[in-house]
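Before we start, here is the structure in question, set down as structure tokens.
With one protein chain withheld, the remaining protein chains of the complex are depicted in position.
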Amino acid sequence: MENETTIRRLKTIEGHLRGVIRMVEEDAYCIDVIRQIQAVDAALNKVSTQILENHLNSCVITAIQGNDKKERQRVLKEITEVFEMSAKV
Amino acid sequence: MENETTIRRLKTIEGHLRGVIRMVEEDAYCIDVIRQIQAVDAALNKVSTQILENHLNSCVITAIQGNDKKERQRVLKEITEVFEMSAKV
Amino acid sequence: MENETTIRRLKTIEGHLRGVIRMVEEDAYCIDVIRQIQAVDAALNKVSTQILENHLNSCVITAIQGNDKKERQRVLKEITEVFEMSAKV
Partner (left out) sequence: MENETTIRRLKTIEGHLRGVIRMVEEDAYCIDVIRQIQAVDAALNKVSTQILENHLNSCVITAIQGNDKKERQRVLKEITEVFEMSAKV
């Protein structure tokens, strides 16, 4: 169910991106193209956030409540990593 | 010619994004999906930079060397705006 | 102990920022100033990541292993929020 929302949003973004390609093909004004790419970027960030939210409320809870300390550390490490990366892209 | 490079890159990114959708459809691990979305983001930023570079070396030079002061201001204002936005997405 | 590392890093960044102010006072080249501000930004992101890592390995584990469901949701919601924001700044 959550996956369906994610897929639907990503397909919308794919459509948006195809629109950007068309703009370039039709020689649209550079700045307008950059703005549309930035809009695609912002939409992707929202999807990432939604996926992270689902992840926290499922896998992360399971791992932290479980008995496998290594698994717990792995799961928390991953969150730190995607957080760090999100500040860079 | 420059447009062709841009179009080619954007189509590669579109393929990448379709791969991300497939990952979600096949129930891939959340964190892997987020990482791929971040990779798409990074690739889009590179394309934006390339488009800005072309823009600076064409429209911006023309506008600044031209006699229309308003046009000059408009063109410079746009660069400031996309710069500001790029820090946010 | 972890706080001491954070404080030390933030004080280094504060020194860096004072250096940037001095550059502007001494009329340094704009682009050099922007680059130094971007370096300060990158350093701040690293500190945020480190703080988040500590937070995940303390408060978040405690909350998720605890019995208070509301508290658990609150703690996870916050992570989602700072993740979303980190993509914007």
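As written, the chains take the letters A, B and C, and residue 1 is the first residue of each chain.
Here is the rule we go by: a contact is a pair of C-beta atoms (placed from the backbone, for glycine too) under 8 Å apart; a residue touches a chain by one contact, two chains touch by 3 or more.
What you are looking at is a predicted structure, and each value in this text was computed from that prediction instead of being measured.
J.: For chain B, which residues lie in contact with the unshown chain of the complex?
T.: Touching the missing chain: residues 45-46, 48-49, 52-53, 56-57, 60-61, 64-65, 72, 76, 79-80, 82-84, 86-89.
J.: Residue by residue, what part of chain A touches the chain that was omitted?
T.: 87-89
J.: Which parts of chain C face the unshown chain closely enough to count as touching?
T.: 3, 6-7, 10-11, 13-14, 17-18, 20-21, 24-25, 27, 30-31, 33-35, 37-38, 40-42, 44-45, 47-48, 51-52, 54-55, 59, 78-79, 82, 85-86, 88-89
As a convention for this text, only the chains that are shown with their structure count from here on.
J.: Among line, ring, star, complete and other, which best matches the way these chains touch?
T.: complete
J.: Hey, how far is the Cα centre of chain B from the one of chain C, in Å?
T.: 27
J.: Measuring centre to centre with CA averages, how many angstrom lie between chain A and chain C?
T.: 21
J.: For chain C, write out the residues touching at least two other chains, lowest number first.
T.: 87-89, in rising order.
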